[in-house]
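Complex shown without one protein chain; remaining protein chains in place.
Right after this comes subunit A.
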Amino acid sequence: MPQPTPNTPRMAPNGSNGSNTSRGFNGLLDADGSYGARGPQATDDGTRPKSDKAELDLNALYNRHRQTERRKARHIRIVQLLLLVLFIVAWQIAASRRWIDPLLFSTPEKVLAQGVKLYQEGTLIGHIFTTVWETSVGFISATVLGVFLAALLWFSPTLSRIIDPYIVVLNSMPKVALGPLFIVVFGSGALSIIMMAISVAVIITTLVVYGSFRETDKNWIKMARTFGASRCQLFRTIVFPASMPAILSALKVNVGLAWVGVIVGEFLVSKRGLGYLIIYGFQVFNFTLVMLGLVLISILATLMYQIVAHIEKLSMRFKM
């Protein structure tokens, strides 16, 4: 089958020994304006006069640029931190001076104390763990399921045209309204909460990812078809990898959506978790507990988002 056997020593038209493999086939490519013929190892040849005063010191310029950028970034971080501190201090002062009702809005001091107390009682970690676990399962399953449904739609354009109006209806419906139904079907436990998180995120994921599947560059598809690719191969080797950025960005959005589903779910059924903490605090009129729940949710949601964003960045090292 391999008729052209480039493994055998090739006939070099210029009669050279052929050992200089980085050269073009007959020396023509040497003059190529691109650096290809020289091979990637070829760097500056060092013949440049280093003491020449007219020469720009590119390294120094680049380093200075990086230093300025880093300093700017550091300043911004400092201002951001100051804002946070300012907010906490203002909250504390406003409450202790009775500008806001400390019974309703609590104080940073009391929130911290409440947190420490729950931690010492040994329940805080449990609440955090429950909610984080439910949210993680929720956003990952929603993404996987959404991608799966999008693939189904891609494989059958007819199906996708038929169910298009129903998807629009499902998408515009507020999913949390399904809460009571989920409780009836999946029981009043973690399963209902996870289903709630999934339902909030899955339809929009399907729509976004399917859109990305359909917008795959037609020329890549044509290229694959010139080699005789089947529809399955098209999906595996072109459409799916080309949509990776859209899928990862859906994953990121789904983190936020899953938090909505999980917290609402915990409001409705749970005996554990941060949503439960909030609703319980509300029922016993302990607004410090409510505030603690809110603070923890904002910290954890941010952390989770950052982790996913970091994973996205790591897996996007190539340029699209």
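FYI, a contact is a pair of C-beta atoms (placed from the backbone, for glycine too) under 8 Å apart; a residue touches a chain by one contact, two chains touch by 3 or more; residues count from 1.
In the analysis below, contacts and distances are computed from a predicted model.
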Name the absent chain as its UniProt record does, using one of the following: "Hydroxymethylpyrimidine ABC transporter, ATPase component", "Anti-sigma-K factor rskA", "Coenzyme F420-reducing hydrogenase, delta subunit" or "Tryptophan synthase beta chain". "Hydroxymethylpyrimidine ABC transporter, ATPase component"
Among A:Gly122, A:Pro165 or A:Gly228, choose the residue that contacts the chain missing from this document, as touch is defined above. A:Gly228
Of A:Phe155, A:Trp220 or A:Tyr305, the one touching the omitted chain in the full complex: A:Trp220
Of the candidates A:Val137, A:Leu152 or A:Met244, the residue in contact with the absent chain is A:Met244
Touching the absent chain: which residues on subunit A qualify? 1-7, 10-11, 13, 21-26, 28-29, 31-37, 39-41, 217, 219-220, 222-229, 233, 237-238, 241-242, 244, 318-320
